[in-house]
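Here is chain A:
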Amino acid sequence: MVLISALFVQAFQMALVVLLAPLLTGLIRKVKARLLRRQGPSLIQPYRDLLRLLRKEAVVAENASWLFRVAPYLIFATTWVAAAVIPTFATGLIFSWTADLIAIVALLGSARFLLALAGMDVGTSFGGIGSSREAMIATLAEPSMLLIIFTLALVAGSTQLSTIAGFMSSPEVGLRVSLAIALVALVMVAIAENARIPVDNPATHLELTMVHEAMVLEYSGRHLAMIELAASLKLLLYISLIVCIFVPWKLAAPETGPTAYLAGLVVYLTKLIVGGALLALFETSIAKMRVFRVPEFLGAALMLALLATLLRFVSRSL
Partner candidate 1 sequence: MTSLSVILSCIVMFLVTGGLGILMSRSHRATPAIYGLSLLLSAIAFVISLMHLATSFVDAPTVILPIGLPWLGAHFRLDALSAFFLLVANLGGTLASLYGLGYGRHEHAPHRVLPFFPAFIAGMNLVLLADDAFTFLISWEFMSLASWALVMSHHRDAGNRRAGYLYIVMASFGTLALLLAFGLLAGPEGAYGFAAIRAAEHAPLTAGLVLILLLLGAGSKAGLVPLHVWLPLAHPAAPSHVSALMSGVMTKIAIYGFIRVTFDLLGAPMWWWGLVVLLLGGATAALGILHALMERDLKRLLAYSTIENIGVIFVSLGLALAFKANGMGLASALALTAALFHIFNHSLFKSLLFFGAGAVLTATGERDMEKLGGLIHRMPVTSFTFLVGCVAISALPPFNGFASEWLAFQAILQSPNLPQWALTIAVPAVGGLLALSAALAAACFIKAFGITFLGRPRTPAASDVSEVDRFSLGAMGVLAGLCLLAGILPGIVIDGVASVVLSLVGDRMPVQMDIPWLSIVPIAESRSSYNGLLVFLFIAFSASATIYIVHRYASRTLRRSAAWDCGFPEGSPLTQYTAGSFAQPVRRVFGTLAMRVRERVDMPAPGDLRPATFSVEQHDLVWEGLYVPIAGAVGFAAEKLNRLQFLSIRRYLSLVFLALVFLLLVLALWS
Partner candidate 2 sequence: MNVLSPLLAFDAVAAVLLVPVVAAALLALLPGYRITARLNVLASLLTLLAALSLFVTERPEPGQYLLVDDLNIVFIVLNAFVGFTTSIFSASYIAHELETGRLTPANLRFYHAMYQVMMFGMNLAFVSNNIGLMWVAVELATLTTVLMVGIYRTHEALEAAWKYFILGSVGIAFALFGTILVYLAAQPVVGEGYDAMVWTILVEHAATFDPALLNVAFVFLLLGYGTKVGLAPLHAWLPDAHAEGPTPISAVLSGLLLNVALYAVLRFKILLSASPEAIAAGPLMMTMGLTSLIFAAFMLYRRRDIKRLFAYSSIEHMGIIVFAFGLGGPLANFAGLLHMVMHSLTKSAIFFAVGHVAQIKGTQRLSAIRGLTETHPSLGWGLLAGVIAIAGLPPMGIFMSEFLIVSSTFARHPLLAIPLVFGLLVAFGALLLRLTGVAFGQPRGSVAPGKASYIPMYAHLALVLGAGIYLPPPLVAWFQHIANLLR
Partner candidate 3 sequence: MNGPVFDIAHMLAGGLVLVSMMMLYQDRLYALLNVFALHSLVLTLSVAWQALIQDAPHLYVTAAIALIFKAIVIPVALHRMIRQLGIHREIETVVGVGPTMLAGIGLVALSIVVMLRVTPEADPLAREDLAFALSVLLLGLLIMVTRRNAVSQVVGFMSLENGLVLAATGAKGMPLVVEISVAFSILIAFIVIGVFLFRIRERFDTVDVRALDDFRGRRRK
C-alpha cells in the first residue's frame, strides 16, 4: 500500500512538472506584459505553441547529423529526470535517492552539453556563437552552483534534497549569513542558467546578443517543441529547487494522509506563482547586459558562493 502510494506520488510529481512548466512560462509572460501595460497572451498560450510546433513538419538543414535530431529528446528527457527527483510538494519521493543535488546539477550539465553540440552541428556561425557563449556561462555557473551545494551540504550534512529540505524546515537552522548569501548566489545562477534577463533574453532574436536562442536557431517543429518544453521545465525546476530549499513549508512528509499532500500541492502552486511573479518583476525592472558583462555577473555569483562556504564557520549559530 505504502509502496503503491509512493509510486503514485512519484508518478504524479513527474506528470505535474511537465504539465505545469508551460503554464509557469505563460504566467511569467503574462505578468511581464501586464507590468508593461500590455494585454499579453493568455496563460495557456505556451501550450498552444507547443502543440502547433508538434504538429508541424520538422525542417532540418542538409548537413545536420543524427545528433541534431536525437538531441532534443535527450535534452528533454535529462531535464525531466532531473526535475522528477526534486521534492515539489512532498518529500520522500520513492526515487529521490537516485540522484542527489550534485547529480541533478550534473544532469542539467549533460542537457547543456548536448544542446551546445546540437548548436554546432549544422555548422553555422550563429550556432557557434551560441555554443561557445553557453560554454563560457556554464564554466562559471556550474562551479558556483556546486559551491552553493557545498554550503547547503556542509550545513545540513547531506546532499540529499529531502534531507536538506527537512533540515531547513527544522527550527535549528536559525538565520545564517552563509545561507542568505547562498540564496542570492543561487538566484543569480538560476537567472543565468535559464537564459533570463539580464544575462540573456528569451524573447530576442537580435543575433549578436543571443545565447540560448542562437543555439536552437536551426530547430523547428517537434524538435523545437521539445527544446522549448525542456527550457520551461528547467525554469520550473530551478524555481522549485529554490523554494524547496529555502522555503520548505508544508512539504508533505511521506506516509501522511492525502490532506497533507493536497495542502502541500496548494502551497507549492502559490510558491510557484509568487516566484514567477517575482522573476517577471525583476526582469522588467532591469536591462539586458552586454555579453562580456555576464562573466562579471557570474563571477560575482561564484565569489558569493565561495564566501558562503567559508562563512559557514563564523555563523555557526547566529
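How were these picked? Simply put, all candidates are chains of the complex that A comes from, given by their letters.
A few remarks follow.
Operating definition for what follows: a residue touches a chain if its C-beta (ideal position, glycine included) is under 8 Å from a C-beta of that chain, and two chains touch if they have at least 3 such contacts; residues count from 1.
Remember, predicted model here, so these are calculated numbers, not experimental data.
Of the numbered candidates 1, 2 or 3, 1 is the chain that chain A touches in this complex. Residues 54-63, 65-67, 69, 73-74, 76-78, 80-81, 84, 95, 97-100, 102-103, 106-107, 109-110, 112-113, 116-117, 120-129, 131-133, 135-136, 138-143, 145-147, 150, 153-154, 157-160, 163, 205, 207, 217-218, 220-222, 226, 291-292, 295, 299, 302, 305-306, 309-310, 313 of chain A touch candidate 1 in their complex.
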